[in-house]
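Here is the structure we will look at, set down as structure tokens.
Yeah, one chain of the complex is gone here, protein chain that is, but the others are all in their spots.
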Amino acid sequence: MFLEYLTNNAPRLLLLAEQHAELVLISVAISAVLGIGLAFLTESMPRLRQTLLSVTGTLLTIPSFALFALMIPLLGLGVAPTVAALAIYGIFPVLRNTVTGIEGVDPAVIDAARGLGMGRGQRLRTVVLPLAWPVILNGIRTATIMLVATAAIGAVVRGPGLGELIFRGLARIGGANALNEALAGVIGVVLVALVLDLLFILIAKITTVRGLNV
Amino acid sequence: MERVTVPGTRRSTAWVVPAIVLLLVVGITVYVGSVPLDSSETRSLAPEVIFTSLWQHVQLVVVSTVLTIAIGVPLGVLLTRSRTKGAGAVVLAAANAGQAIPSIGVLVLLAMIFGVGFWMAVIALVAYALLPVLRNTMVGIRQVDRALIDAGRGMGMSAREVLFTIELPLAVPVMLAGIRVALILNVGVATLAAFTNAGGLGSIISSGIALNRMPVLIVGSVLTICLALTVDWLAGIAERRLRPRGI
Partner (left out) sequence: MSENPGSSPDTMIYLEGVSKRYPDQGKDAVAGLSMEIKRGEFVVLVGPSGCGKTTTLRMINRLVEPTEGRIWIDGKDVTHVDVDQLRRGIGYVIQQIGLLPHLTIAENVALVPKLLGVAKNKRRERAEELLDLVGLEPATYGNRYPRQLSGGQQQRVGVARALAADPPVMLMDEPFGAVDPIAREKLQLEFLRLQERIRKTIVLVTHDIDEALRLGDRIAIFGPGSRLAQFDTPLQILSNPADDFVRDFVGAGASVRRLTLLKVGDVIGTSTMEASSVLTTVEVDPGESVHRALEKVLAAGAEGVNVQLAGGASRIIDIQGLLTAAAQRTPVPS
């Protein structure tokens, strides 16, 4: 019965899955830019950095439903509030991991770079970023997996993706395909999470500087 | 949502969160009082409605957290015993994978298969919050210095005495961090329980969306945020207080 439903609706399901993945990736990209940017900008301001970490960390305690809803007066319904809320959630894992990654770079190496005459920008690009990258990437990965599940709630603000299936199933409870729809939505989300996770493993392999993997 | 490590909470900033919550609650009250509300808004924001939803929400969170601890801690302890070594890793891996399942999905599927209402929502909440409690109990016990257990057994403590005198007390900080995460998860998922007729503040938010009334939506969301912040703040205090001295 469920298989029948799947085969009948395959194109639509795949489209929604694709939308879901796109939604997450776009939101994570924004989170990453903000998270990494803030981490590097506050390099010399540890107190501000700590405050930012506390604030973004506390943002995670906000129930996603509430945050999505609050975006409506500002951004209406649809893609915009969904992306905004997801991007806000995604900042903390990226920020935290970037800070950890930067702080984890061996100070001796930085000292050597300074001794060689590298300016701050050069140091960041040539030394800190490549060495901190695995940890940063892991933070982005964590954010992504977190957002895949959260994005399902985006359906309450008419956001794209697989959440729609779950809510439609709920709305039609007792109806013919209700359970199938909801189940398809849930399984779809898990699969998207899996695929994106594998994607990140691949990206990690490709982008990590060779010397760190040896 | 990950916050497995024990955050370094400074006493000087402990007042920030309650201050913000207070500000928000006052702000909301003033807002509701000053903005002209039509009849449906007045109905949705009637004090009894708000307090009932709040109470339902709190009940959901408290009951499910208590159950999560009651199941998660003993299970976690059991899975760290030497005879169940393999099972522990399997359960942990399964639970980790389970985190990819959206909370709304669990709620909805359970409701559709078994029915709506308070207790079904509690089951969904417990299932979802079990991972942090289970994982942190296992991690907490495993990170206890082996030398201490050796000293304990060498002294003549039975395995049970070692568990209660050494392993559990020393695992408490990590376990508390896990319980705190579970609490926050529960507040969040309980917000969605409105969709399966379990009540809670989420019902105010969804009526706001359904009726397209911003005031209702805003009040519902802000109150939910206030509840979440308060619970997190209280959990943080409990974490600090309940941590054994000397660690």
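Letters A and B name the chains as they come in the text, with residue numbers starting at 1 for each one.
The rule is short, and it goes like this: a contact is a pair of C-beta atoms (placed from the backbone, for glycine too) under 8 Å apart; a residue touches a chain by one contact, two chains touch by 3 or more.
No experiment lies behind these values; they were computed from the predicted model shown.
Note that the undisplayed chain, when the full complex is considered, contacts B. Touch with the chain omitted from the figure is made, among B:166, B:185, B:217 or B:235, by B:166.
Contact with the undisplayed chain is limited, among B:148, B:214 or B:238, to B:148. For chain B, the residues touching the chain absent from view are 145, 147-148, 150-158, 161, 165-166, 169-170, 244-247.
Keep this in mind: only the chains that are shown with their structure count from here on.
If you average the CA atoms of chain A and of chain B, the two centres end up 22 Å from each other. The part of chain B that touches chain A in the complex is made up of residues 1-3, 7, 13, 17, 99-106, 108-109, 111-113, 184, 187-192, 195-196, 201-202, 205-206, 208-209, 214, 217-218, 220-222, 224-225, 228-229, 231-232. Touching chain B in their complex are the following residues of chain A: 54, 57-58, 60-67, 69-70, 72-73, 93, 142, 145-146, 148-150, 152-153, 156-157, 163, 166-167, 169-170, 173, 178-179, 182-183, 185-186, 189-190, 193-194.
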